[in-house]
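Yeah, one chain of the complex is gone here, protein chain that is, but the others are all in their spots.
Here the chain labels run A, B and C in written order, and each chain numbers its own residues starting at 1.
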Amino acid sequence: MKLTTSQWLGLSLLVGLMAFAVLGSVFTPYTVAQQDLNSVMTPPSLTHWLGTDHFGRSMLSRMAHAVGLSFALSLVCVLTSSLIGTAFGVWAVWGGKKVDNALSVAVNVLLALPGLVVVLLFAAIAPGSFLVLYLAISLVQWVEYFRVVRAITQNVIQSPARQSSQMMGFGRWYQFKRHIWPAISPSVFTLAAFGGANAILTMASLGFVSVGIQPPLAELGLMSVALFPYYSEAPWLLAQPLVVIALLILGFHLLAGKRA
Amino acid sequence: MSVMTSFKKILSGIVALGFVLSMEALAKPTAANTLSISAAFEFTSLDPSKNGYIYSRMQVLETLLDVDANGVLIPAIATQWRVSEDAKTWTFQLRDGVRFHDGSLLDAAAVVNSLEIAQKKHGALRNAPIMTIRALDRHSIAITLSRPYTLLGAVLANYANSILSPAAYGKDGEVLALSGTGPYQLYQFSPPHKLVVEKFDVYWGKLASIPYASYLTGHRSESRVLQARTGQADIVFGLDPASLMSLKHLPRLTLYSNAIPRTIVLKMNSGHRFLNDVRARQALSLAINREGIAKGILRTPGSETAQIMPSSMANWHLEGVTAQTEASAGTPGSVLAALGWSKNAEGILERNGERFELTLITYADRPELTAVATAIQAQWQAVGVSTKVEVTNSSAIPMGHQDGSLEVALMARNYGFIADPLGVMLSDFGSNGGGDWGAMNWNNPDISALLSALERISDPYQYRVIAQRSAQLIYDERPVIPVTSYVQQTSVNKRVQGFRFDPFERSFYLNELEFVKP
Amino acid sequence: MSVLLKLIDVAVYVGDRCLLAPISLELTQGQPLTILGKTGSGKSLLAQAIMGLLPTALRVSGEIHVYGKRMTCRERQQLWGRELVMLPQEPWHSLDPIMKCVDQVTEVYQCVKGQNKQDALRSAEEALYQVGLSHIGNKRPDELSGGMAQRLAIAAATAGGATVILADEPTKGLDVSRRDGIVRLLQSRSRFGSLLTITHDVTVARQLGGALLVMKDGHLVEKGETMVVLDSPQDDYTRALIAAEPSVWTDIAPHSQKHDTDDILVVDQLKVARGGRTLFDGLSFSIKQGDVIGVVGDSGCGKSTLGDALLHLVTPLSGRIARLNQAAKPHQWLKLYQDPPSAFSASVSLGQLLDDIIQLHDIDRTRVAPLMAKLSLPNGILERNCLAVSGGELQRFSILRALLLDPVFLFADEPTSRLDPITAKEVTTLLVSLASEAGCAVLLVSHDAALIRKTCHQVISL
Partner (left out) sequence: MKTLLFKRALQLLTVVWGVGTLTFILMRSLPGDMAYRIAASRYGQDNVNAQAAQMVREELQLDQSAFVAYWHWLTDLLQFKLGDSLVSGMPVTETLQHMLGHSLLLALAGLMVSILIAVPVGLLCAWRGNPLDSIFMGLSSVIRALPVFVIGVLFILLFALHWRWFPVAGFGSFSHLVLPAFTLALSLAAVSNRVVRDSAKRAFSATFYQFSKVKGLPAWQTFRRHGIRNIAVPVVAFFGIQLVSMIEGIVMVESLFSWPGIGHGLAHAIFARDIPVIQGAALVMGVLFVFLNTLVDMLCLWIDPRGAKTE
């Protein structure tokens, strides 16, 4: 796939952040939970490159872990939801009226509930569970893939190209590979990039209302809330999670390119 | 084409609808004549047994007896009270000329009615050994008990037992209107966020000066801090200690830090196989850097404590318990090593192949708890105890107690919930094994005997001796590990004068407040 | 006769690249001018340059005089509607898709002529009546046929009083009968001014008369009186263009037609509907091996649907379609599509697509090269994908792909309607000759009766 300049920019932003997450987690001498109540909220220094938070924990370690966690979540969510959404989307078109109707009912119900609300419900079931958060976000996100893939597949199924391949005796896998996948892949890619951003956004939002990941794990939304009271004492602390959230989402948005 | 104009018509129609729906919220007293108060707690019901603490603080409701800052009972609706020789009958003389907000006059029948309804609901009165509550005449009532119960006075001072007009109740005792006797009456009730009270002109006591007062729930502690900063709220309770530094610089705020009989404690499951030895609990207590937490996290240096009661509760407060007495037991490492624990490669303690792992639950209602839990988690980690922190709902603590699943819980216990701490002590330590918010699986026959003896003792000296013994017992055995005592942080705008803090959190003393004349 | 429009060395560039070589022409009153050439030969650029409609990325050089006065782009734009007007290529696109038809004419009387609302409406209704559209006033453009839309566009364009009309491919995509009507309408509208028409259709040029310019790849190749040029073309390209008209084709129906071959398909009392409308009923015919059957009819009459029904792509309402040739496998009943790029996956190279087929059906690879030679397909196209080759090549490649499967029946659905006339002729000839060589029956659908007449043994008129 050929990337535009802004897509390259987005990609490099994300790669940079990922490198920060990996290098930061591997090379930091401090763990995410290691506190030093005697040196709280120190400004960036040689020992603590990004300073310390209100528990005297290294912000570098925490930011690196938080970014890593966000990436991990968005990655698994995107993989799961795109796979399920694409599979169901194609199935809805190819599986006949009944399958289509059944899937449509499920999708309509899910669509009528704002995603954040569903995730909130799930998160309330098992607070702090990464797994549940992942399941909930994936459950919400697959619908988007489903809708787009289904719409495109419907066109492709009726296209002369697919019809002609079928007439020439090609099987379904071939038709999918040659006709459906090339048609849906750009949209799936775009959705995946937006999905990655949304997963991060959802997790941060949950953290912000204190329902997401639980301490001492570092999570960007949770860090934003926890550091907010110190905005005038130590603005550089609050700025860190906020800026990184924005950069992550911006990276994904740029990578997504123009919305289809 | 009139697309845009029609579109606008539709929109303005919907806007109008939205305004109509929220109309009630828009009509209100002005900012100039209204004292605005912001605090964390939501209210959903008019029922005093549920949200009575808010109505009592806003001075809408009053109880038979009141409590002064030292926990001593003082007259309120009742002007005098007398306990019989056998300590089983209490008689109360009611104040004359007290009017309910609905205009009716308070009489003995109304008081009996309120107390009887309160007895059926959840609360301390339900558990009191009461046989009858009856009116003696128009202005006096008598309560007879099945056994001596010194706590009764304090229980009657609890918000749940507020006196309401008989007309305020529905036929099943549900509360339909908040017709109390306080210096303020309900003006606007928009649960769960907003409550406005209006001064009640025929109050029996000191009349209020400020015409209106509003109570606004600010769930997020950050928002409350901001409301204080911007002057949007005149009085903000429950400020996040983290924000104190920045608020101190503001010229038009006065900050109050008041110790209250509330303590942050760790509830320990003394039946847990890691924690059933006193020494294990002591070691965990030793491992906590209380000073660091008090100073670094709560920003209230000096609030660290190793005992559950603050010095204001002199009967229950042990003198001479200091950090040194703590440390004499040894270091956490040495104590735990004596119990057979040794560190593994990861630095976690192990015994017989089992890792020292605990689950600590706490709840999000009070933001500082999560922070303290995080600190304790790190401090225990340092001695080799791996702790999983779960932030959940406060109800998880009594539930975990009941089903035995709880290991450690961090909580903020209000020992002044009943003005006499004995009330809470009894429920927390009195019965076998402990209570929902107290000890757990801590089977100590002495403490039960001591506490139930206190229920009958009215001699102050004897009372103090036994209370001290109980406190010492709890300190020695550590069924709960105190961390810090609570300091309530309040900001008051300088346009308000006469502010006074009630350590028992029963009243905001609104009728004593005045606006400073500009 | 006054000169209404005069171009002196007008050329169009993008950057330094010349899209339209310098051209000079004169449009005089009553003397229509026609520019003839293949699609993509730069004709439309010229019209847009005259109007002053070129995108800003393009640069125009040379002089444009209107009414004897050299005018800048902005000055010419002042004349729009009142003096000068252009009919865009696609009438459907030139009409506001969500505005009632009559309003699109009314607004011109209102805004350009300055009439009040009632008068404007009356004028518009009158104008619609004149072009025979008085019944469609309350419809929207998507409810119109191509011919109606073009007539509406003409009514709207000329409502402002413009008499100098530039028409860019005004008959593109129209059936022959509709085409002639549009040409007559344009002629009548430009009676008091003049008409500059851009077309690829030799017949249209002939009907319009006047002067003719023939263009190829942005260059002028020939110019003169229309009748003179068309009757005795000097340039090879002009000759090829003229020869590509189906009406002047030599009969290319294969002569080797044998009368003793077997029927491969019998259709009996066929009734097919689409969208609830019955397209045809009681249709019966049979197809023999190697037959070339033509289907003609106006657009929307069900020509393509008939072919689809024969291929079981559409289920008929009633009637019988019997495939008599038991030996043929399903993949030997095939279809050629109207729009060649849409019939291929653009995700891989054409060579890959060919390999897929060869692998699937175990086809002898050595057959490919000679067939490609016959279809004059260069080897290089196998490395490209379907969007990177020309329409003609792609349609020939589809023929190649079909023939490799040894088809017994080939349904060619307007296979050349998207191709320019010269290529269309080549493709049609190759299709018919190669198919009949392979003994494959062809059902050829076209809206051009002349084409069918020249190529088919049997014609079904719908």
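Methods note: a contact is a pair of C-beta atoms (placed from the backbone, for glycine too) under 8 Å apart; a residue touches a chain by one contact, two chains touch by 3 or more.
Source: prediction; values computed, not measured.
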(request) Tell me the shown chains the invisible chain touches, ordered by label. (result) A, B, C
(request) Write down which of A:G16, A:P43, A:G95 or A:P114 is the residue touching the left-out chain. (result) A:P114
(request) Using the definition of touch stated at the top, determine which of C:A162, C:M215, C:L279 or C:L394 touches the missing chain. (result) C:A162
(request) For the chain that's not shown, point to the residue among B:Q227, B:S285 or B:S470 touching it. (result) B:Q227
(message) Can you tell me which of C:E63, C:E126 or C:D142 touches the chain that was removed from the display?
(response) C:D142
(request) Using the touch definition up top, pick the residue from A:A19, A:L79 or A:A126 that touches the left-out chain. (result) A:A126
(message) Please output the residues of chain A touching the missing chain, sorted low to high.
(response) 105-106, 108-109, 111-117, 120-122, 124-126, 147, 151, 197, 201, 204-205, 208-209, 221, 224, 228, 231, 242, 245-247, 249-250, 253-254, 259
(message) List every residue of chain C that touches the chain not included in the displayed model.
(response) 51, 53, 77, 80-82, 85-86, 88, 90, 93-99, 107-108, 111-112, 140, 142, 153, 156-157, 159-160, 162
(message) If the hidden chain were put back, which residues of chain B would touch it?
(response) 1, 3-4, 7, 10-11, 14-15, 17-22, 25-26, 28, 41-42, 44-45, 47, 49-51, 53, 121-123, 126-127, 160, 174, 190-194, 216-220, 223, 226-227, 229-230, 232, 363, 365-366, 392-396, 398-399, 401-402, 412, 414, 417, 427, 435-437
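One rule holds for everything that comes next: only the chains that are shown with their structure count from here on.
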(request) Classify the chain contact graph as line, ring, star, complete or other. (result) line
(message) Measuring centre to centre with CA averages, how many angstrom lie between chain A and chain C?
(response) 48
(request) Show which residues of chain A lie in contact with chain B when the two form their complex. (result) 33-35, 37-38, 40, 54-56, 127-128, 210, 214-216, 225-226, 228-230, 232-233
(request) Could you pull out which chain A residues touch chain C in their complex? (result) 159-161, 163-165, 167-170, 174, 178-179, 181-182
(request) Note which residues of chain C are touching chain A in the complex, please. (result) 311, 313, 329-331, 333-335, 337, 339, 342-348, 353, 356-357, 360-361, 401, 405
